[in-house]
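All protein chains but one are shown in place.
A and B label the chains in the order they appear, each numbered from 1.
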Amino acid sequence: MTSVNNPILSVQGLTKHFPGGRDGFFGKRDVVQAVDGVNFEVAAGEALGLVGESGCGKSTTGRLITRLLEPTAGTVTFEGQDISHFSNSQMRPIRTQLQMIFQDPYASLNPRHTVGTIVSTPFKINKITPEGGVKRRVQEILEIVGLNPEHYNRYPHEFSGGQRQRIGIARALALRPKLIVADEPVSALDVSIQAQIINLMKDLQKDFGLTFVFIAHDLAVVRHFAQRVAVMYLGNIVEIADRDTLYATPKHPYTKALLSAVPEADPDAIGARERIRLTGDVPNPINPPSGCRFRTRCWKAAEICATQPPALLQIGKTQVACHFPE
Amino acid sequence: MSAFLEVKNLSVAFPTEDGIVQAVDSLSFSVEKGKTLGIVGESGSGKSVTSLAILGLQKGSKAQVSGEIWVDGNEIISSSESEVRKLRGKAMSMIFQDALAALHPYYTVGHQIAEAYLVHNKVSKKVAAARAVEMLDRVGIPEPHKRVNDYPHQFSGGMRQRAMIAMALSCNPSLLIADEPTTALDVTVQAQILELLRDLQKEFGTAIILITHDLGVVAEIADDILLMYAGKQIEFGTVRDVLQVPQHPYAWGLLTSIPRLTGDPNLALTAIQGAPPSLISVPSGCAFHPRCTYVENVGAACANIIPELLPVSEGKHHSVRCHMSANVREGIFANQVGPQL
Partner (left out) sequence: MLKYTLRRIVSGTLVLGIVSAIVFSIFYILPSDPARLACGKSCTPELVARIQVALELDQSLPVQYGRFIKGIFVGRTYLENTDAARECGAPCLGYSYQNDLPVTELLVDRLPATLSIAVGASILWLLIGLSSGILSALRRGTWIDRTSQGFALAAASLQIYFVGLVLQFIFVDKLAWLPMPGYTSPFDYPLDWAKQMVLPWVTLAFLLSAIYSRLTRSGMIETMGEDFVRTARAKGLSSRDINLKHVLRAAMTPIVTVFGLDLGSLLGGAVITEYVFNIPGLGKLSTEAVTNLDLPVVTGTVLFAAFFIITANIVVDLLYSALDPKVRLT
């Protein structure tokens, strides 16, 4: 199933189960199956989009890749090394190459640290002194992300949401990583700022040859950033394809429904599109449906869907996990 | 059809330590029964403050509210709190973005819906409880007689929002204000809720004000769009007018910068430079001028004089607040903006 040669990141059978509440005195402990057997690869220099709605496991996957969480099962291989169960100290040199950008620009920056401190911390932790000194380098990075280097001594609360997100990006870029996992980097920003940050990230990708795993729930945003897209539902990947193929000819019913639900800013486009309305809500990840997890909301569901979980198979240019792909 | 809601020159200001924040400035619009108005704006645009003013929810606070708000023949701003209270929930209702925070965590959903009904209807608790079940059923919640005894945290996000809609509509209000009702929901759930609102409007003829920052959502269910920026109305028109032939540079910026499912994804998005202004120091003249790339077409007026809200052309329903002449705007739109949409 290797669709990528020499992937910089490879994830096989990645699984993460969280313990939930206990049922009664001696009852079984609930298990939240947040991520269940996820496989994908990312080539160097590409941007892989990871999309899905709440509870699909995309954020958890992002944290597993960067080892903020440890997998319950499966492997995460970065640059040929299996980092699945590396300790914190083993991860430290890896982290110079593997960074993360977070969603909430208000919560992810320490309000007691100046911008300068925030962006220079990666250097201090890894005891790296770049040429010309840390401060000089930090100011360079601030400029690269579109911030004023004179603001080195300002605090996060003095900046707007978009600027704070730039600070977060600067911090992630500090040690010139190879791979950045961006977890909903623009969801918390105003609409008129989102484009700025998307453009910035695209430029950085080009200029520094970065690889991205771009996690988002907004399909339109992902379309403007990713080259390949993976769709997740309730802990599984249901479809992976290159961007154009996925958006033009989605093969999984969930992908189709997801695309049809995205509202378009053009009243005439509404009549033109096929509307698929999913009924009900996303099932509980503690008790996911047997077989194919999407079957409870799928209009194509048949008996086999309840008994046999579909495997992620290659059909044309797409990998899809469905017994009745489009 | 006469307007059920008419807002005339609404202004809302908040005195703060750092100065007066003019959250809403001379806003005027109207909404008819059975129609949906989308109020669109980003953070700081004043859209939420407007909705709270319509319900008179700023009475008793430090807010300075002026102008006229007419709801079904009652003027809100000059009325007392007790007079407006009679209208809240009955003539006009509101639903909010975060349904989990907006519902009381300690009372069942059924209790809260029944409570809304009992405020305006002198009936027994049993009748009100039955009404709660009926409303839950109307908004599409399965097994309503069971779910009526559940607490808000036991509902999923989409169901919770439906429950809030049920509560808001329990007394058959003629106006429903929905403040970012789907922003916190998944896109598939959002589609369900928007469809529900559309259906309910058809069934009850409710006037709806939908407040949002999402142009796609507005395109889905609004008839008219009111675009707000820094507390002022800067463009108004039908949904087709504003989204297909927008007139204000801010609207152009928004429409060309939002990622879409159509068009060439490899083209860079045309971002609007800068950020929405802080309401304590709103730029002089046209509030948008620091971010506007077309200032040179006008000159000094942009920075010094606040433009008037004028119809795009004689007698038209579509109006815009911009110094550029109609010809210049048309030209720019035809050459630069239109092709990108």
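We take it that contacts are C-beta pairs under 8 Å (C-beta built on N, C-alpha and C of every residue); 3 or more make two chains touch, one makes a residue touch a chain.
Just so we're clear, the structure is a prediction, and the values are computed from it rather than from any experiment.
Engineer: Going by the contact rule already stated, which one of B:120, B:213, B:260 or B:289 would touch the omitted chain in the full complex?
Structural biologist: B:120
Engineer: In the full complex, which of B:47, B:88, B:160 or B:248 touches the chain missing from this view?
Structural biologist: B:88
Engineer: For the chain left out of this view, which of B:105, B:315 or B:339 touches it?
Structural biologist: Only one listed residue reaches the unshown chain, and that is B:105.
Engineer: Mind pulling the subunit B residues that touch the left-out chain?
Structural biologist: So the residues of subunit B touching the unseen chain are 55, 57, 85-90, 93-94, 96, 98, 101-106, 115-116, 119-120, 151, 153, 164, 167.
Criterion: only the chains that are shown with their structure count from here on.
Engineer: Which subunit B residues qualify as touching subunit A in the complex?
Structural biologist: 42-43, 142, 156-159, 186-192, 194-195, 213-220, 239-240, 243-244, 253-255, 257-262, 265, 268-273, 275-276, 341
Engineer: What residues of subunit A sit close enough to touch subunit B in their complex?
Structural biologist: 53-54, 160-163, 190-196, 198-199, 202, 217-221, 223-224, 243, 247, 257-270, 277-278, 280-282
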